[in-house]
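Every protein chain but one is kept in place in this view of the complex.
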Amino acid sequence: MPDDIAERIARDGWAVSRWFNAQEPPTLPALAGKVVVLHAFQMLCRGCVLHGTPQAQKVANLFPPDRLAVIGLHTVFEHHDAMTPVSLKAFIHENRIGFPVGVDEASAGTYPIPATMAHYRLQGTPSLLLFDREGQLRKHAFGQIDDMALGAEIAALL
Amino acid sequence: MPDDIAERIARDGWAVSRWFNAQEPPTLPALAGKVVVLHAFQMLCRGCVLHGTPQAQKVANLFPPDRLAVIGLHTVFEHHDAMTPVSLKAFIHENRIGFPVGVDEASAGTYPIPATMAHYRLQGTPSLLLFDREGQLRKHAFGQIDDMALGAEIAALL
Amino acid sequence: MPDDIAERIARDGWAVSRWFNAQEPPTLPALAGKVVVLHAFQMLCRGCVLHGTPQAQKVANLFPPDRLAVIGLHTVFEHHDAMTPVSLKAFIHENRIGFPVGVDEASAGTYPIPATMAHYRLQGTPSLLLFDREGQLRKHAFGQIDDMALGAEIAALL
Partner (left out) sequence: MPDDIAERIARDGWAVSRWFNAQEPPTLPALAGKVVVLHAFQMLCRGCVLHGTPQAQKVANLFPPDRLAVIGLHTVFEHHDAMTPVSLKAFIHENRIGFPVGVDEASAGTYPIPATMAHYRLQGTPSLLLFDREGQLRKHAFGQIDDMALGAEIAALL
């Protein structure tokens, strides 16, 4: 990974090439004091469309926005030509996603896994990262997560 | 309500004529230090069978038993002849209910609503009562409850 | 099986000790000209409550009653004391079952499997028997059945 991208991740919590649903690019330090739920997904990943993304939206609706932030991260690691920002924009609209969604920065060269996904060594999509109010990573989960367990884990950090 | 039943509810948190899945009759004071989830149901209530009772079992499976207790309460207020303890016993077996289930004590005379249900003024089944670690009633909900919200509310009390 | 019960099954298609939702006791010969769906269930069987019985009701709602009849059969083979006609009556009411439901006749002595269930060698509940317009048994299925496949099989007999 190029040094400048690694530095952005170290500084901001992620490296994003483009944001949707965000006036200011969100960063982990700027969200200090809030629990942060990072939902990594791909718009053509069926488990994301069925479970992960609606669950992330549900988290965003359930918890007060002054205490918790949900951030979407479009971590495209396959079918890159099929999941461009243009398609993502329509996906966000059609799926009524209200939280900020960033496009994970490409890694250098032909490496297919984008930078933030590589940094956190995510196994695939959907993945969920849970940061506490100090910005420390507290949970790292791949696949379908139970609503009740997630609700309890988030509440324990609030 | 007869005085002795009212006294038992005031002392134990409930008045129960018969327990299943319990060696010792559980009481709210004996559970002090634990969050207590009381699941009031009827075995022929469709919303209980589909949602409420499986959710109560899920709570019992998710949270550590040394910190949380789930108590079932069979609050029969209609079809009394159809939902006897004999039928309840088979229902508990067929639905793999592992937590203690008490039969709510009948009220005096022909009043159809059983005593604990009347005491807490429950509107119907399923109802959920959430007691904190000091035994104080903190939540009172009728009908279907969202898993994520319930997980968060329980965790906030733990 | 006592001879008289065997004769009733041979004559009527089933032996029933009591009917609900029926003015005249339905029989297979009296239903000649209609496709008949026989839904064998137990009121405490979880697969019946979740899938089988709602599916039978859906069949009854979807197809015209002058061409198809749905018959419920309460085939209690376990927890006999828990699933009496009194309890069944309340179950029918609470689950909004609109089609006729018969209580399968007890077999002789202590044999736990009721007569019609034994006659058709049903493996358990829910079971579905499909009779064509001439009263011939055409399908015999145990467990959860796919809605689309069932719709197609019924339509093929109409």
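The first chain written gets the first letter, and so on, giving A, B and C; residue counts start at 1 in each chain.
Going forward, a contact is a pair of C-beta atoms (placed from the backbone, for glycine too) under 8 Å apart; a residue touches a chain by one contact, two chains touch by 3 or more.
Remember, predicted model here, so these are calculated numbers, not experimental data.
Taking every chain of the complex into account, the chain not shown here touches A, C.
When the full complex is taken into account, the listed residue touching the unshown chain is A:81, out of A:4, A:81 or A:134.
Residues touching the missing chain, restricted to chain C, are 55, 58-59, 62-63, 146-156, 158 (touch as defined at the top).
Counting the whole complex, the residues of chain A in touch with the unshown chain are 44-46, 49-50, 78-79, 81-84, 86-87, 89-91, 93-95.
Keep in mind that, in the parts below, only the chains that are shown with their structure count from here on.
The most distant chain from chain B, with centres taken as the mean of CA atoms, is A. These two copies of the sequence, chain A and chain B, are related by a rotation of 180 degrees on CA atoms, to the nearest 5.
In whole angstrom, the spacing between the mean C-alpha positions of chain A and chain C is 52.
Averaged Cα coordinates give chain A a centre that lies 39 Å from the centre of chain B. Here the spacing of chain B and chain C, counted between their Cα centres, is 34 Å.
Taken residue by residue, chain B touches two or more other chains at no position, since every residue touches fewer.
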